[in-house]
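Of the protein chains in this complex, one is absent; all others appear in place.
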Amino acid sequence: MNFKLFFKHRATELSLTIIFVVGFALLVATSGGVLLTRQSLQGFLTYLAVPIVIGMAQMVVLAIGQMNLAVGAMGGVSAAIMAVLMADHHLPIWLALLIGFLSATAVGAINGALVVITQLNGFIITLGTMTILLGFQYRLVRTFTVDSYPKSLPDFGNKNILGFPLILVIAFVTSVLLSLFFSRTVTGRQVLATGGNHIAARLSGISNGRSVFIAHTLSGSLVGIAAIITISSLPGINRSIGGDWMLASFAAPIIGGVLMAGGTVAVFGTVVAAGVVRLVDIARAQYSLDPSIVSLTVGIVVLSTVALSEWRRRSSQRALEGKKDAK
Amino acid sequence: MSTELRVEKVSKSFPGVNALNEVNLTLKGGSVHALLGENGAGKSTLIKIITGVYRADSGSLKTNGEEKFFESPVEATHAGIAVVHQERNLIPEFSIEENITLHNPPTRLGIVDQSERTRMAKEALQTLGFEIDLQERVKNLSVAQMQLVEIAKALVTHAKIILLDEPTASITNAETVKLFKVIKNLKDSGSAILFVSHKLEEVYEICDTVTVLRDGESILQSQPLENYKQSEVVDAMVGRHLTDRKVELREVNRNVMPVLELVDVQTALGHEKISFSLYPGEILGMYGLVGAGRSELARSVLGLHKITSGEVKLNGQVVHIKTLRDALHIHHIGYVTENRKEEGLFLTFPVRKNISITVLSRILQKLGIISFQKEDAISSKYVERLGIKVVDNNQLAGTLSGGNQQKVSVAKWLAAETNILIIDEPTVGVDVRTKASFHELIIELANTGLSIILISSDLPEMITIADRILVMRDYELVDNIHNIKDYPTISRAVMTAIHPV
Partner (left out) sequence: MSTVLIMRRIVSDQRVVLTTLTVGLFIYFGLKNSAFFSTDFVIYPLLRDGAVLTVIGLAQLCALSVGHLNLAVGRMAAVAALASGAAYQYWHLSLIPGLLIGLCVGGALGFVAGLIIVKSQVNAFIVTLAMDFALLGFVTFVYVTFTGATAAFITKPKGMEFWRNTSLHQYCIGGVCGPKVFPMMLVPAIVALILVGFLYAKTRLGRELLSTGSNLRAAKLSGIPVDYRVIMAHTFSGLLAALAGVMLAFTNGSFTASIGSQFMLPSFLGPVLGGTLLVGGSVQVLGTFIGTMLTLVIRQGLSVQGIGLETLNIALGLVLLTALSLGQIQKMFTTIRMRGQT
């Protein structure tokens, strides 16, 4: 492996990892080791799973240069469907989860189809589906909290594998699979090619419409997984589930190094970035600061990350143009 | 059976222009075929039709005896045709090896076979004698390196028919030598190669047969190149006709202060030692190949790119133009862009608002309110003067034909009543009649005292209307020709300046 190249391509991920490690160490030190107790560690890791998966749900749409505003609403509806099916219709857990997962996937597919057919940007289409889904979510759970489903589900959510919460393991496995999808499979590469340069992709025989459809559908599936994680780790499902997902879903991939313009994914970066955001959350709790500090910090970090990467892109472009002149 | 590609009577028109008219061309295995022609003669269009990017209106295409137009670039690839397009067609975030194998990545069960991919890419680059880290991302490459990756992308398909659209435009001489070796090897192994280039010396070095396109027609059809002298090929490219137009020599008084003068100007884009003067009422032509730096020079003068040294003088005064707003409102210089859809028109605006955009400051009432009456008067005046075909002034610009759109983008600059007008490629994509009326208009404007810089890649047009012709090559001025409007003499002079033998 060429190390210089490795550092060049992975600069964002490496620096994020360092930030994460240093931040974590600082928090451990200032808390007098409280963070390392089994209980706090468990809490830290459990609530890391959802940010990771919704970050990836947004990331796959960013890969084609679009966005999915409906991430939260899709997750909310999907979780609500699962909860209602189990509580009111007494469906077996696996079936309820499967139906919920499939409905999120189907909504993603509808988003993709609408984007391809209308040729409009994903932004406005998903704004529309988001509104509709919020309506469905309210209709499904009303103002109640649905929690009368079999006890075995929260048990499943609390399981540990080798000291790691099972749901975090699910998130990790999903990330690894997604990473393989984008780095190794032909379909994954084609989706990225569409995001990188759609004219070149078309001339190389890639169907851009298919790529767009796949990206949105995949986004739906990932939201479905996030919903499964949510329902198995929370005490109940109400209408506020998913309400705070949208901004978080953008934060992780953008801090993690995914370009808004499309053509890139950074699975590892997204995962670490979600971890860093989670650290901010922990720090807040530790110093008993107001919850609003978190969104303030994350908002500022997102903005500076994007500005920085744009600045870097432009300066490297200038360097390339310089080469042309020197011919 | 040996490889053969036969194009017969292929025609193609775009709205407002006939790009190809019954063009014939035959490519044979074991030979290199030159496709020549001026800018806009239809070379790239022909290549795009062969490779299934565009669909032909009529005619036929025979590949190895099978008669069929390709519906998509993929079909063409499958039929064994590889192409290096003029535009960059690479995915910036992908590695070199992945770009090279993008058409048909090696796979196992839907998974990309990376070691096979590396092997394929390495092999293709080795035949080009080009060494580079295959994992480097394309976005970090220089233009020349990207061009080589494009060529490798064509080689890796092992196609028997290879179309190269200006492959040497941005690579160094040493790289060109290597490329030519590869082309010779391919030829010896029985491939059919189509080679498009503006550099005639290269064409003579490597090609066996030649087709020349002019205004969308094949003037020379698949002839052996050795039968023609370089000058004869040039004549075929530029044509000797245009007797239908009355050509008049104009008197320009050059004993007065020039309205615009550049002295040893150097720009951030790479122009060097550019000096010329533009006199009142003069039409100063600027000729050169695509990429010679003409539009870029014009834009630098207008303040869009930085001038790093030298002087720009307006009526004898040294000026520093910082923004286009200053160029227009303080210095009275206008610029009619070549990309009218992208840069010249507001498609969501009616014709009226398109024309008045440069003169808003003149049609204001109190409080910055626009006087619709004056706006109407001005736009009507220029709609009439240019003969723009509209239902009324409120028709949306987006619904006009190509020629009329071009006229609208010129109209706003006429309305601005500038002292100097830089016109970039005024007649690309317009039909013959509109073209003639444009030429008359430009001459008429100059007769009223307007000084004009005309950037055009259309040599007959240049010789018909310019008073002097500056020839530009590689961001430098290489000649300044007094246009005596005698076609053979001037075209030869221009061609010699561009292609020094």
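As written, the chains take the letters A and B, and residue 1 is the first residue of each chain.
The definition used in the following text is that a residue touches a chain if its C-beta (ideal position, glycine included) is under 8 Å from a C-beta of that chain, and two chains touch if they have at least 3 such contacts.
Nothing here was measured: the structure is a model prediction, and the numbers come from that model.
Of the chains on view, those touched by the hidden chain across the whole complex are A, B. From the options A:S15, A:T37, A:T118 or A:N160, the residue with contact to the unseen chain in the full assembly is A:T118.
The residue from A:V50, A:A63, A:L97 or A:L134 that touches the chain not shown here is A:L134. Within the whole complex, the absent chain has one touching residue among B:E67, B:E343, B:E417 or B:D486, and that is B:E343.
Contact between chain A and the absent chain runs through residues 67, 114, 117-121, 123-125, 127-139, 247, 250-251, 254, 260, 290-300, 302-303, 306-307, 310-311, 314. Take chain B: the residues that touch the chain left off the picture are 15-16, 304, 323-325, 327-329, 335, 337, 339, 342-349, 353, 357-358, 360-361, 364, 367-370, 399, 401, 412.
What we mean here is this: only the chains that are shown with their structure count from here on.
Chain centres here are Cα means. That of chain A falls 45 Å from that of chain B.
Residues of chain B touching chain A in their complex: 53, 72-74, 77, 85, 87-94, 98, 102-103, 105, 107, 110-112, 114, 133, 135-137, 139-144, 170, 172, 269-270. Taken together, the chain A residues at the contact with chain B in this complex read 2, 5, 9, 184-187, 189, 192-193, 196-197, 199-206, 263-264, 316, 320, 323-325, 327.
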